[in-house]
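This report refers to the structure that appears directly beneath it.
Of the protein chains in this complex, all but one are displayed in their positions.
Labels A, B and C are assigned to the chains in the order they are written; within every chain, residues are numbered from 1.
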Amino acid sequence: MQGLIGKYLPENAAAHGPQLDHMTMIVHWLMLVLFVGWGAYFIYVLFRFRSGRTEQADYQGVKSHYSTYAEVGVAVFEAVLLVGFAIPAWAAWVSPHPEDADPFMVRVVGEQFAWNVHYPGPDGIFGAREIDLVSSSNALGLDPDDPAGADDVTTINQLRLPVDRPVTVLLSSKDVIHSFALPVMRVKQDAVPGMEVAVRFTPVKVSGDERWEIGCAQLCGLGHYRMRGFLTILSPDEFQQWIDGEVAKRMPPEPEPTVAPEEAAAADEAAAEALETAES
Amino acid sequence: MSVLETHPEDHEHVHHDESWLRKYVFSQDHKVIGIQYGFTALCFLLFGFLLMLMMRWQLAYPGQPIPIVGGILGADNAPGGIMLPEFYNQLGAMHGTIMVFLAIVPLAVGAFGNYVVPLQIGAPDMAFPKLNMMSYWVYATGGVVMFASFFVPGGAANSGWTSYPPLSVTATAGQSWWLLGMVLLITSSLLGSVNFIVTIFQLRVEGLTWMRLPFFVWAQLVTAFLLLLAFPPLEAAGFFQLMDRVLDTSFFMPSGLVVSGEVVRGAGGGSPLLWQHLFWFLAHPEVYVLILPAMGIVAEVIANNTRKPLWGYKSMVYASIFLGFMSFIVWAHHMFLTGMGTTISTFFQTTTMIISIPSVIILSALLLSLWGGSIRFNTPMLFALAFLPMFGIGGLTGLPLGFSATDIHLHDTYYVIGHFHYVVAPGTIFAMFAGVYYWFPKVTGRRMSDFLGKLHFWPSFVLMNCIFMPMFIQGLAGVSRRLYDGGMQYAHAQPVLHWNQFMSIAAFCLFFAQIPFVVNLFLSIKRGKECGDNPWQATTLEWAAAPSPPVAHGNFPQTPVVHRGPYEYSPPEHPKGFMPQHATVPASEEG
Amino acid sequence: MTGHSVEEIKQEARKYWVVFVALVALTVITVGVSYLDLSTGMAVFVALLVACVKGGLVAGVFMHLISERQAIFAILLLTVIFFVVLMFGPTFGRIGSVGTS
Partner (left out) sequence: MVEIPYNVEARPDTGLYNAKLGIWLFLASEVMLFGALFSSYVLLRTGDPNFMTIPHEIAEHLGGHGESHVWSDQLNVPLAFLNTLVLIFSSVTMVMSWVSLKLEDFGKYKLWMGLTCLCALGFMVIKAIEYNAKFSHDLFPSSGNFLAIYFTMTGLHALHVIGGLIVNGYLWGPGAKMWKTEPERFTNRIEVAGLYWHFVDLVWIFLFPSLYLL
């Protein structure tokens, strides 16, 4: 089963991933045991009690209590999974990172059909946003007059994160419900407009040459199928280098946070296309 | 006191001046209404399937012109026969809606319930025949509205069968038609459910106590309660959404939305999750509406063809009541990833696990009923037997979805699609086929061909698994549902993408596998072998106490009086025969 | 069910008028209370309490629920349970949410 399920699951790059995969595995074990057990019984019975072989039906039928034991067994197993795995795993999933963890904060805002990523920059403070400022060049509606926003970095469809540092993604949506899915991180969270949810995970692997993705898992319109972003996990140094470069690009000469042209070029075609549709 | 004292003869004269229209179109006879429901629902089943075949083509061969029908879809939907994403979304939403609300529920409840329940309880008709007729015609109107919505500007609803706002509120006009259609369908179901409950409570024939009811009747009773109490919230939600769309209210629209670069200037302050709560408050009980009647049919067929009573009849009855009850308090397991805290998720996970127990009990009882039987493998029995492991797969895969932690990875992937299709397609549809083959002789007095039946069964059985099994693989790999190109863009989908073609080809073959069924159905009406009143040698009233087809008015030539439980096959005092519920002398097996 | 003799029915009718007076009085009370400066919680409590009493009178007496049959009770009990779930489920779901709005 480890192999069977594991073979199809995507690669895991998150600290909490093994726990979830493990649980997926255990549940599938339970399912397999039940299915094979009942299945074997089923086939045996169909063979043994076919009318050609058993002419006289037995009014009483089964007299033993094994089935009751099996049912109780299933209930107990489910209860154990629930109490032992599912509930603690969920509690861990929704609770904040420990105080001393120094989580990396980033904001992600879904829109039809792109993921806007917003880094707070070196000051660690997100610049103010105003919905009336939203425009094609300012997808997040950042307020240019807010000093906290001067060093902010925004990207479209590119989520770069440092490895081995807890991440808190503040997730929301501008228009309709999207769902922020990072298969390799075992992360999925609906982005509901009007709500901001903190999504927490810790990447434990750099992405290197692999293409890791942000998927949109909730139907959000005609471009839902191509609302794809990219997830890049960098080593701490590389990450620092990248973000410093980005900050430098927008700091003194041009304080207005706009989308860097390099960014759009770096994003693949689909992303650019997505931006277009978002504008039209 | 006995129903016998209602004197059918006195009213004989009324029958003669019944016009053709009153007899066959606006009929108040539950049997005619049942057949109307059945035929309409089968047409919608086929229609829903055809929509899906177009989608499956697109999934397997994205961007290639659809063969055969591609040309007639119109430039707005499929220019040059190549499907547009908008159209794909319409097809998806309408496939889901049509299958659930226009095909399976009307078939399971409207057709089988209507035709069989009054017969099984010895009633001359449903309690409110006029209401019954209205229920059908409101349903038919709802169907027409849904169908017509394909032709309005912008096409049919395209926000999924779940119609989550704000997407659905900002969607094209088809969504308003969808809402209107839903209001009609809900109204129809409400009328029907009141009728069923009153019929079962009030019109049971003398001696037919609660614990002597065939399991099918119990299943229909619980189903009727689910329809009665779960549908109204969706009706309310439907009004809200309609108002959001038409009168610019903001029930589901939060403040500060920017749609396509434009700030939405509504009042705001609404909650998108409110819709989800109201929708799933209906839609979870609804899935048991899809499965309970199916279990009922399977139970009837299995008891009859094992020639022995159902094992654990009482526990099945209690389990289904409990199932019905619990189904109202699990709805938020569809919403784990909307930002749910630990307390609420613990509650809904726990109820979800609890609700799996009665399903396990019912299924175990059906499986154990086979032990000691003398099993006849005729066509209805094959479909009923196949239901068991298929429902087993569907139900078991509900478990990893039911734990919120494992649902994180699986939510909204093809794993979910696989899960519920196993329950509704090779599950419920198979049970419906079993029902058609089983009760066809009741309706026509003729049997359907067993050979064509098997020719229908085996390919369908294999192909259904070929379609839906790979979905689990894709789902585990993290492939999202509702993707117009089947996930072609995604790197993580690549290793499992080749399954799309396999599944689609299986789906096309499944279409051809239905031909023997359609041929069989229509040919047998006139050409089927005549088979007498009780071809399956059954004990329940619809077979044992009524001729096939039943008396046009009043069903029974003589109102039966019931003396025993529903499944007295091979009883100890008469091991070679069976005791019909109303009989005073045992009937014996022939041949 | 109500009694069958004429006298019993007439007595029943008198009861209806008493209830009518009570309902009017309670309506006056709710409106009156709404002009007092109660805390929100208290105001909701009083308003709903009075409404429940009034509702109980209508259902119990006008709709004969007091003397109604078991079958009806069973159905209504079920409805009341689901009603309560429906009434509070969604709101608790929101309160238990980890998101902020």
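The working rule: a contact is a pair of C-beta atoms (placed from the backbone, for glycine too) under 8 Å apart; a residue touches a chain by one contact, two chains touch by 3 or more.
None of these values were measured; they are calculated from a predicted model.
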**Asked** Of the chains you can see, which ones touch the chain that is left out?
**Response** B, C
**Asked** Of the listed residues B:82, B:194, B:469 or B:561, which contacts the missing chain in the full complex?
**Response** B:194
**Fill in**
Where B:278, B:335 or B:479 are the choices, the one touching the absent chain is B:278
**Asked** Where the complex has a chain not shown, which of B:65, B:79 or B:129 is the residue touching it?
**Response** B:129
**Fill in**
Of the candidates B:50, B:243, B:263 or B:561, the residue in contact with the absent chain is B:243
**Request:** Can you list, in ascending order, the chain C residues touching the missing chain?
**Result:** 1-2, 6, 9-10, 12-13, 16-17, 19-20, 23-24, 27, 30-31, 34, 40, 43-44, 47-48, 50-51, 54-55, 58-59, 62-63, 69-72, 75-76, 78-80, 82-83, 86-91, 94-95, 101
**Prompt:** So which bits of chain B touch the chain we can't see?
**Reply:** 1, 3, 6-8, 11, 14, 28-29, 123-125, 127-129, 190, 193-195, 197-198, 201-203, 228-233, 235-237, 239-240, 243, 247-251, 266-267, 269-271, 274, 277-278, 281, 553-554
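Quick note on the criterion: only the chains that are shown with their structure count from here on.
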**Request:** For this assembly, give the contact graph shape among line, ring, star, complete and other.
**Result:** complete
**Message:** Which chain has its C-alpha centroid farthest away from the centroid of chain A?
**Reply:** C
**Most centrally placed chain - per-chain CA mean versus overall CA mean** = B
**Item:** Interchain centroid distance [CA atoms averaged], chain A/chain C, Å
**Value:** 47
**Request:** Quick one: report the Å distance separating chain A from chain B, using the average Cα coordinate of each chain.
**Result:** 33
**Request:** Can you check how far apart chain B and chain C are, centre to centre, with Cα atoms defining each centre and the answer in Å?
**Result:** 37
**Two or more partner chains touched - positions in chain C** = 97-99, 101
**Request:** Can you tell me which residues of chain A touch two or more of the remaining chains?
**Result:** 94, 192, 194-195, 197
**Request:** State the interface residues of chain C toward chain B in the complex, per the touch definition above.
**Result:** 71, 78-79, 82, 85-86, 89-90, 92-94, 96-99, 101
**Request:** Would you tell me which residues of chain B are touching chain C in their complex?
**Result:** 201, 225, 229, 233, 254, 271, 273-274, 277-278, 281, 325, 328-329, 331-332, 335, 338-341, 343-344
**chain A to chain B touching residues, read off their complex** = 5, 8-10, 19-20, 23-24, 27-28, 30-31, 34-35, 38-39, 41-42, 45-46, 49-51, 54-62, 67, 70-71, 74-75, 78-79, 81-82, 85-87, 89-91, 93-95, 111-112, 131-132, 134-136, 141, 174-177, 179, 181, 183-184, 186-190, 192-195, 197, 210-213, 215-226, 228, 270, 278-280
